[in-house]
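Okay, structure first, notes after.
All protein chains of the complex are present and in place, except for one that has been dropped.
Showing subunit A:
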Amino acid sequence: MANRSGTAQRPNGQTQGKICQFKLVLLGESAVGKSSLVLRFVKGQFHEYQESTIGAAFLTQTICLDDTTVKFEIWDTAGQERYHSLAPMYYRGAQAAIVVYDITNQDTFGRAKTWVKELQRQASPNIVIALAGNKQDLANKRLVEYEEAQTYADENGLLFMETSAKTAMNVNDIFLAIAKKLPKNEQNTGQTGSGQGRRLTEDNPDNKTVMNCCK
């Protein structure tokens, strides 16, 4: 559970500053490189023929921002988007989303816009959304213009970057930009997600739970 790593991941072992935890969901058409972006960010790896991430409910990674440690709990679609079968529970309590498209494929950009709309309908109203035009290393085969995506992002209040999971370009940066934009208030320092509920664990002593109401 989240509190297992707790403060231990701070690079110099110091415990000052607060830890904020956020659920981030990835969206986008199959094969645009969602899992590759996560693996680059979390493990620093890239595999040309990345198989789907079997067994990973979500992955975690932390970023240090001044005196705050931002811990991302990153959810991948597990392929459920392929036949338009992503469950509503996927968006529950998500505070951030990265909508990914492939700059060499115009259809995936169209689908990305649909995902943004879906998020605006389904997800929490304060969700921070970033648009990632992935596969920037294939810019010579580009079919989606940078300016077109930038204009769309501006109109919809989205963060936008072109990324490459292969070369690592802008991968850390896009997560960092999201981390900067997320509200780092009391509420997100809890370890139990949205603050309205709790995750169940074997020993859940009552004093550990966060039962604050959020609004």
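Here is the rule we use: contacts are C-beta pairs under 8 Å (C-beta built on N, C-alpha and C of every residue); 3 or more make two chains touch, one makes a residue touch a chain; residues count from 1.
Quick note on the criterion: contacts and distances are computed from a predicted model.
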> With one chain of the assembly withheld, which option in "Nischarin", "RAE1/2 domain-containing protein", "N(6)-L-threonylcarbamoyladenine synthase" or "Nicastrin" matches that chain's UniProt protein name?
Replying inline: "RAE1/2 domain-containing protein"
> So which of A:18, A:92, A:113 or A:180 would be touching the chain we can't see?
Replying inline: A:92
>> Tell me which stretches of subunit A touch the chain missing from the display.
In response: 1, 4-5, 39, 43, 45, 47, 51-60, 73, 78-80, 82-85, 87-90, 92-93, 121-122, 192-194, 196-202, 204, 206, 209, 213, 215
